[in-house]
Structures are given as structure tokens and as C-alpha cells.
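The other protein chains are all here in position, but one chain of the complex has been omitted.
Entry: subunit A
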Amino acid sequence: MYNNQKSTAKTTSREVILSARNVEKRFGAVQALKEVNFDIHRGLVTTLFGENGAGKSTLMKILSGVIPQTAGDIVLEGKNVCFSSPSDAEALGITIIHQELSLAPNLNVRDNIFMGRELTKVSGSVDYSEEARQAELLMKELDEPIHPLTPVEDLRVGQQQIVEIARALSKKSRILIMDEPTSALSASEVETLFKVVRDLKSKGVSIVYISHHLEEALQITDHAVVLRDGVMTAYAPRCEIDLQWIVRHMVGESFDLGSPPEGYEQGDIALSIQHLCVSDDNVADRYVVDDLSLDVRAGEIVCIYGLMGAGRTELLECVAGRVRQSEGKILLQSQEVSHYNIAQRIERGLVLVPEDRQRDGLVATMTVGRNLSLASINAFTRKGLTSSSLEEGMVASAINKVHIKTDGGEAEIGSLSGGNQQKVVIGKMLATNPDVFMLDEPSRGIDIGAKAEVFKLLSEGAREGLAVVFTTSEVSECLSIPHRVVVMSKGRISAEFGPGVSKEEIMAASGESVAA
């Protein structure tokens, strides 16, 4: 394809290959993206920054043809393009590599690279030797000598990522979109990946990159696009930006998430986790929670910070009773609860609000009211029958207590926004009158206003004697309401801080590289 030299690049000499012009996306009444404008330059890395729910993934999906934009244009080399499917985008050289890799683990590297586009001989049979030759060539090009016949399931995640890249290259991709490629990689694998990325740049491939590790992304990015609540708040070349600049544009005016509730005495130890070990399902002799001990008092708010894979979710799921520990004790009000199932633990006041509300929190086929009352059915059951008047009263008070914006208990759960859905899950578990309230990433995918409301609820709960444990991957949340910040890394507690801690200390303890 020939390009017309209508390059609008002002900040760099490189030509523009792909531009977004006033791109908007609506989901029903919800505006997910508003007037997004930026350019992708040939052979450079453009990074999208933004908090969870800022619209990064939506934007990527529009660029790669997974979903169509509601308004605005995608301009590829000066021509308006319109993708109706990812294969349309791929035909024009745009490939997306999702965070969850789309390789078939049972097939080998060669078959994965050519999956769906097998090379055939004249006879119609697959030309395995030619495929293997090309696959080997590609792997050599990427400087990763993986034999084409190695089954993908035998490869480390980092290597699998490179196989994905090889597949994209084999499709002659000129624009590679990578969604959080480093989130599951070790430090050395990240190094390898970045080497490959630099290599690709020198070959003229453009990269669009999303990462939550700001420092890491800054190492390789050439342009930064920052999104906040679906709006592009900044777009600038590398030479004009630094970490503070990104954070400022990501978070916007600093929003007060509150401070630790004060003015009351904390109670006795409500939850005591002692030498807890949870073994890894996938790898033998490895623990996702490794000899971890933690006490939480009634009225105390403890925040567990850690990177993905630090073991936070596994810890909470084990304490809630979904996963069995291999060693250690869980004491609730100094009573061992390890042998109880989830229902019995809820009855005794130990509840969990799960991380993924769609998968683990909500029953999509039931109304808002039924979701709210699901965990405390016994409270409105008389003589074996549920009482609808008692239930309605309970639902109404729950809606009121956690401030859910809804037409009432009869509304479909899907009609609520993410923040309100999260409040439904929180309200459901609060309705059981717990003593220990655990929340796994309660702020995930909800906007800052809803986040503040959730944190306010937690503070109020703590004031009334609730022991609160929540996890987060956003440092700013550690500095809000918790009385104590616990940093987890590789299944262990790597540090504990009081409220006065700085962001840098927390990040350093989590194993995040704070390289400038």
C-alpha cells in the first residue's frame, strides 16, 4: 500500500500510519469514549495510559476491529477505514495481542503461528515443512530460538507472548496492539520482550502498548496517550513527559478518597490468619500464599497492596472458604474456622466480596433485589417459606444503606452501572451482618465517585466495629482509609506500613521497579 505524504506529525519526523479522529463509543446510554484524537507513527511505540475503566481496552478494541466505534474515523495511511471484524483489521496489518493469550496450548508453535491460515501444497494437504521453515525463520528474527515443534503448553508465558508476536508478524502486521503484555512476565522476560519491541521498531513496526506499570512503560514508549473516564486528557511525545505528568493526567484533580476513620477504640482481634499456605494448582511444590500471618482487629481497616500474581485473591478466597489451605490456621474471634464451608463462615460473620463481580458476584438472571437478598435468605424465611414483605423491607434498606441508584428491587441487574453493581455485591454481603468484611479489589472497574462512596461505606462499617480487609492494585487507595497497609509479594507479606507511608515505599516493597 502506498502512503500519501499527508503526515500531520509535528512532534516527530516519523510519518503517521494510523490516526484516531474524534472517535467516540457508546454502550447504550453510557459514553465509554469521547472525542479521542491521536496518531500512531511508523516504527514507534505509542502507550495508552489510564486507570481501570478509563477506556483503554475499548479504544484498543476499536482500533483492532473487535468492536465498531459509534462516531469518528479511523484513518490508516490517509484513508478512512472501517473494520467490521478483527480479520478486517488484520488484513490491513493491524493485530491485537490480548492480555489473555489466544494460543491453543495443545498445539505446537508452528501450528499456532499458522492457525487458521495453514499453508497448503498443490494437493490441498498442509505443507508442514514450509510452515516449520517459516516459523523457524520468524523465531530467529525475534531472537528467541524456540523449536517450531515445541508444544505451546511447554513454554513459559513470556515465550508464548513471543509466539503470539511471531504469529502477528507472519500476517505481515505493521501495527501491533499489545494489551498489558508484561502483567504476567518476570523481570527477565520483560527485558526480552522489550528487546523484541525495540527490534520490531527498527523494522518499522508500530506498537500500541497498554500497561499498568507506568515506569516500565516509560522505558520503551515514544508517545503517550492518557485517558480518563473515556476522555483523552493528554497526548505528548516521550521527551515532554515524566511519571508525575502521566499520573496527573490519569487521575485528574486529586479526588479525596477519605482518611482512616478515627475517634474510637479498635476492638479485639476479629480475624487471625496464622502461617497460612495455599498451594498452586498448576505448579507442584509452589505456594501462591506462603506462610502468611495477619491479624485484623474489629474496627480496623487493612489494605493489602500487591501486583498481579502476588497472591492477594488466593489469600482472600482461602479465608472465605472457597480454596482449602494446605497449612496454617484461620481464626475468627479466636475460633478455628478452617473446617467450615463458605455458608458456615458467612453465618459466623466472615464474608468476601469477590474481585470479579460478573463472574463471582452477581447472578445476572435475577433482579437487583434477589441478588441483594441471596446471601441472607434465612433472615426472611419463616416456617420454611420466604416472606416477600420481609424480603422487600430488607432489600429496600440494603438499597438505601449502600446508596444503589436503581428503579427498585425489581430492576434487572444488567440495568445498573458498574459502580452500582459493585454496591449490590457489597450490599448483599453486608446484609448478612458480618464481623469481618473482605473485599477483593472493590474499586476495580468503577469510577472515582463510586469508589469514594464505597470507601465511605467501609469507613462507616469500621466505625461500627467491622473488621475490613480490602485489596488494591492502586497505590493511591493505600493512602486513603486504611489504618494499615500490608504489601504482598510472591505470596508473602513483604512490608507493613501505617497511614503515613509514601507511594514510593509501597511500590518498592511490592517489587515494582521504581527505575526513573
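Just so it is clear, a contact is a pair of C-beta atoms (placed from the backbone, for glycine too) under 8 Å apart; a residue touches a chain by one contact, two chains touch by 3 or more; residues count from 1.
One rule holds for everything that comes next: contacts and distances are computed from a predicted model.
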**Asked** According to its UniProt record, what is the protein name of the omitted chain, chosen from "Circularly permuted ATP-grasp type 2 domain-containing protein", "Quinol oxidase subunit 1", "RNA polymerase sigma factor" or "Predicted erythritol ABC transporter 2, permease component"?
**Response** "Predicted erythritol ABC transporter 2, permease component"
**Touching the absent chain when the full complex is considered, from A:A411, A:A495 or A:A508** = A:A411
**Request:** Determine which one of A:S19, A:S57, A:T95 or A:S173 touches the chain that has been left out.
**Result:** A:S57
**Asked** When the complex is taken as a whole, what residues of subunit A touch the one chain not shown?
**Response** 25, 27-32, 52-58, 61, 66-67, 98-100, 229-230, 320, 322, 341-343, 346-347, 352, 354, 356, 358-367, 370, 374-375, 377-378, 381, 384-386, 405, 407, 410-421, 428-429, 432, 444-447, 449-450
